[in-house]
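The complex is shown incomplete by one protein chain, all other protein chains being positioned as in the whole.
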Amino acid sequence: MYVAVKGGERAIENAHRLLAHERRGDRAVPEISLAQIEGQLGLAVDRVMTEGSLYDRDLAALAIKQARGDLIEAIFLLRAFRATLPRFGATQPVDTAAMRVRRRISATFKDLPGGQVLGPTFDYTHRLLEMPAADPPEPATTESDVADSVGTPMPRVTDLLAADDLIERSPGAGEIDDAAPPGDLTREALSFPADRDLRLQNLARGDEGFLLALAYSTQRGFGRTHPFAGEIRLGEVAVEVFAEDAGFVLPVGRITVTECQSINQFHGSASEPPRFTRGYGLVFGHCERKAMSMALVDRALRARELDEEVGAPAQDEEFVLSHSDNVQATGFVEHLKLPHYVDFQAELGLVRQMRREHAARTTAGGESPADATLSDATVADATVADHTREAAE
Amino acid sequence: MNAPAYNFAYLDEQTKRMIRRAILKAIAIPGYQVPFASREMPMPYGWGTGGVQVTAAILGPADVLKVIDQGSDDTTNAVSIRKFFGRTAGVRTTTHTTEATVIQTRHRVPETPLKAGQILVYQVPIPEPLRFLEPRETETRRMHALEEYGLVHVKLYEDIARHGHIATTYAYPVKVAGRYVMDPSPIPKFDNPKLSNSDALQLFGAGREKRIYAIPPHTAVVSLDFEDHPFEQWRHPASCALCGDDASFLDEVITDDRGGRMFVCSDTDHCESRRAAPSQPTVQDAEVARG
């Protein structure tokens, strides 16, 4: 008996109810609070803000809770909310040299003005699971490291190298009109070749895992760029906007960012003396892996500009920028769950036709085991057609 | 935390203006894919965000909206999108093709011929008809600019050489108004002739790929083919088990694990209207055919 495919609306409502139920989990366990997520799953919050392209810790925590900890789903929630916000304009460039630094390391100089500041890092932890004690001691609160660094000038490593002309100026500086507003790929469709501002925006919003794999591939020889971690710094920077009506720059707040500047080899060209080149990564919050990956991929994408041989995936601008966005990627991969009856029916008809033709060809040339199955299917087809015709009459 | 307050039809006015400008350019250059700054919508990319943005930009309180997926008003994604507009725009919705002023569709063109004043909005996954022949946008854009469509013909011709006929069954490429080769979205090629010289305006939205394109009413749309291998429609050679139609596009439904199956109209409104009409031969409890 054919049951019409009805009840889509009720099915959706039920699915939503089940989801809410699963999201809550065991009712005997207290519900997780947004403050807990924000405070204790801070790196998840940072990633969601970075790839969600919206600096709001409260909303990111809410998104993580609503998404049951699925960070790409949380990023999607934040992006969809962001899309409805009015855009007032662009801020002044943030000055990371004036950062209130909490962590700053350089792999290129043993010591340097401002020193190395290890800060909060997993780097030298032993990855041993620590079973929670029945009555765990609270870790000591510490602000001293931060306080120490405040007021200490901490010039960027790249600026120190630039003073000796050992590294290129910021790529595009001079070519790009600083007064022109930066591009925004949430407001215009990306076209190729893309300017570096749009490229960096795309990478900053891009999926951490995708960029990590691409960056890794350059280290393994697919577009090798000989990178050094020139500097990684984490801390708070001031955000300022130029108030048109008042005519001066106005501070609007401070945000946490992680910046990575990679230093890469460059052998020089006919017109350029040999000097180091840069790759750049900047993300919201503390997303060090992402910032480093971004810097490596940014540098790889400059291959054409620097007259390097182009061939590796990480150097292919259209490939990288078209596939970096996890909200787009997850949507399109997962859309395969939607019904495709119509396309499939059309393909089904074609496959049957081609099998009939194939059978006709092979039968002409002699029996083969495949024919038995095939002719069964063909008979079945004919029967079905006959029955339906009868039923319709 | 601020509670979000959403605009009529969800999108903010600035976004609507941007989409509306893109729609006007799309109509002025039939078949050309206009880039637009597609927004993140509250449903996933690939699930109709392009169609939803186009619909949101054109929809007004006087409209009556119909949403279909695979020809059916009741598939879950169609229900979900219809509810979205019911909630954000408060528009009247319908399942009747003839009552609707705006029809958003995925993968089908309704069987009932559309009238002047109706707008058909297609959800498009991959708007570029040359994409599977050339993955690079920089290249395909150039081909459209120079009207270099040899590659599509080569692909279709390779089909003929290998299979004796063209092996494209859906998303079958068309040429619009004699200029642009266009992807009609993954509709079965059965529906292609309905695109040509329609009384209705047809708009296409691809959200993830950030493209909008259009076919104005009364515009020639030709399915690509060869003189000795003309374009052919295809449908299951059967009649609908419910309404008896032997000309509509059919879905095959598997009814058991012993080869039992039946064919029913893919367009549910078309099927229901035929069954409701007194003059049509009606089959209430169709016997399931067994092979």
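So that you can tell them apart, the chains are marked A and B in the order they are listed, and the count of residues begins at 1 in each.
In this section, a contact is a pair of C-beta atoms (placed from the backbone, for glycine too) under 8 Å apart; a residue touches a chain by one contact, two chains touch by 3 or more.
Basically, contacts and distances are computed from a predicted model.
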item: UniProt protein name of the chain not shown, from "Response regulatory domain-containing protein", "Acyl carrier protein", "Aspartate carbamoyltransferase" or "Phosphonate C-P lyase system protein PhnH"; value: "Phosphonate C-P lyase system protein PhnH"
item: Contact set of the excluded chain (shown chains only); value: B
item: Hidden partner chain, touching residue among B:38, B:53, B:95 or B:219; value: B:219
item: Which residue of B:24, B:154 or B:277 touches the chain not shown here; value: B:24
item: Residue in contact with the excluded chain [from B:115, B:162 or B:179]; value: B:179
item: Residues in subunit B touching the chain absent from view; value: 7-8, 13-14, 16-18, 20-30, 32, 34-35, 57-61, 141-142, 145-146, 177, 179-180, 201, 214-219
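Methods note: only the chains that are shown with their structure count from here on.
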item: Whole-Å gap between the CA centroids of subunit A and subunit B; value: 31
item: Partner subunit A, residues of subunit B touching it in the complex; value: 1, 4, 6-7, 10-12, 14-15, 18, 35-42, 44-47, 49, 69-72, 74-80, 83, 106-108, 125, 136-138, 163-165, 167, 169-171, 186-190, 208, 210-211, 234-242, 244, 246, 249-253, 255, 259, 261-264, 266, 268, 281, 283, 285-291
item: In the complex with subunit B, residue positions of subunit A that touch it; value: 1-2, 4-9, 11-12, 58-59, 62, 76, 79-84, 86-87, 185-193, 318, 322, 327-328, 330-335, 338-343, 345-350, 353-354, 357, 379-381, 383-389, 391-393
